[in-house]
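A selection of the complex's chains, in situ.
As written, the chains take the letters A and B, and residue 1 is the first residue of each chain.
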Amino acid sequence: MTTSTTGNWGRWGADDERGALNHLSAETVLAAAQSIRTGRVYQLGTVLHREGLPTLAHRGVPRRFTLLNHSDRGWFEGIGAPPELGWSEDVIMLATHSGTHLDALCHVDHGGEMYNGYPKEGFTSLDGAAKCGIEKTGAFAARGVLVDVAAHKGVPLLPPVAITLEDFLETLEAQGSDVRPGDVVAVRTGWLEHCLASGGELEFEQPGIGLDVARWLAEHDVTAVGADNSSVEVMPWDGDEFLGTHLELLVRHGIYLMEHLWLQELSQDRRYDFLFCVSPLLVKGATGSPVNPIAIG
Amino acid sequence: MTTSTTGNWGRWGADDERGALNHLSAETVLAAAQSIRTGRVYQLGTVLHREGLPTLAHRGVPRRFTLLNHSDRGWFEGIGAPPELGWSEDVIMLATHSGTHLDALCHVDHGGEMYNGYPKEGFTSLDGAAKCGIEKTGAFAARGVLVDVAAHKGVPLLPPVAITLEDFLETLEAQGSDVRPGDVVAVRTGWLEHCLASGGELEFEQPGIGLDVARWLAEHDVTAVGADNSSVEVMPWDGDEFLGTHLELLVRHGIYLMEHLWLQELSQDRRYDFLFCVSPLLVKGATGSPVNPIAIG
């Protein structure tokens, strides 16, 4: 990777593992809190179940196993619980990129390096990421902006099209929205609503942002970009550049990506700015986490 | 369970599955947002790893398995990725009550019934909870109050003691804090800091709230109660009533419980009120979810 394309590498030090989270500060959070006007809380995550969720085969479907329920009466008695008392417990197993999820900066590598030049060999089978694992990301809060291209252009954006910078800026203008440093930008294509309504099958061809939008977002120093599709970017890839938007945002600029965001209620309320909070599970060394972000409007 | 002890059952209708979340509204969220004064974001979840975390044996330790990393070069080529591009993925497996977690209203049952009288038999092995699963809880935001008993009384509260109502109210007064309807109350005992510092072994004997505190919290219509211990309540159980606080809060009043909250930074900043946001994973039918709550101070 040439110097000119390494974006934010080194910008926050050679040992930085947080990337665009460095755009956030107490001040940006205070400013973002000004977006709270109605007090309505929007939940942006999807239900996780073994059926009905678009999933890549090698990742497997989310699973929930019962550990304890009322059938375990003898076990409850064995630990001294009174006869009228019981409880249930379970275990979950799922790919970190299941359902609505947040990509850690260690997720993608290019030219042998992930964000900030960390070597891909640092991600091992047993322990995962030595650098830039999701536990380094952590929970964050920022100003969020919905860019409802689907509403502006018609829902959903099918056949799969790349959202061009023109589309994107037109939508922002129509909404009366702006994008500020540190923002979390959520792009609505309508794809997830279409997908879940038609059974949850994963289709490779999906609308998403094009490379010029990715570059514009990087230039505007956003913290994270999300969409209601499977890879933020259009598939097949814009300009035939495989995962080009992931490379531009996640790898070169340390900008976080979120996929399978549920944006329908924000769209219905035409709610374009909000306080955005996301809380990945702090799984040591993981490449991401399923999340259930909150937008407070 | 007699009528007199069923607390909030029926209060929000016979088909209610959300319990004390009914205390929340756009208005309470707007009011809670007034607690944001410094803009500092506190993360209340612990790192999840196969080592170093207090865990009950039957639940097992959290696990992360690598699905893809740089060793899968051939697979990347097989799907058409260019030679300089790769990525890593993983799968996680963990008990829903691992690390910092939120209990769903289906978690505990008494006299054959969970919150609002739903029968315990509704929790099946394959599908989990038909009623009051964590997907019915969902993400929420509320005013949060730290009740730092550990700081007030000396850290940590060892040997394990029950926090009495006197301790609790004294601490509130010393802090200049109050508890309002809809609040999320986080009680600091110092136990988790002590536990993690000494290797992460789970000890049964833990400080926690006593039954009179639980009753007071229920009367004050809080939404959720959390603590930096393994069961919110003191162990061994106050008054020898097995899981008595779970029964009072979760089962009788539909008040959510959170355990293994990380409260050290809030304590260090003497930050007693904040906007609290929590985002459980919406696992269909699950008894809870690991979470990583946010407090915005």
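What we mean here is this: a residue touches a chain if its C-beta (ideal position, glycine included) is under 8 Å from a C-beta of that chain, and two chains touch if they have at least 3 such contacts.
Just so it is clear, the structure is predicted and the values come from calculations on it, not from any experiment.
Asks: Please report the number of identical subunits in the complete assembly described by this file, where 2 are shown.
Replies: 4
We take it that only the chains that are shown with their structure count from here on.
Asks: Tell me the rotation angle, 0 to 180 degrees, that brings the C-alpha atoms of chain A onto chain B, to the nearest 5.
Replies: Fitting chain A to chain B on C-alpha atoms yields 180 degrees.
Asks: For chain A and chain B, let me know how many angstrom lie between their CA-based centres, rounded off.
Replies: Centre separation, chain A to chain B: 23 Å.
Asks: So in the complex, the part of chain A that touches chain B is made up of which residues?
Replies: Listed in rising order, the residues are 24-30, 33, 36, 38-41, 43, 45-49, 58-60, 62, 64, 66-71, 80-82, 84-97, 99, 106-112, 120-121, 123-126, 128-129, 135, 138-141, 242-243, 246-247, 275, 277-288, 290-294, 296.
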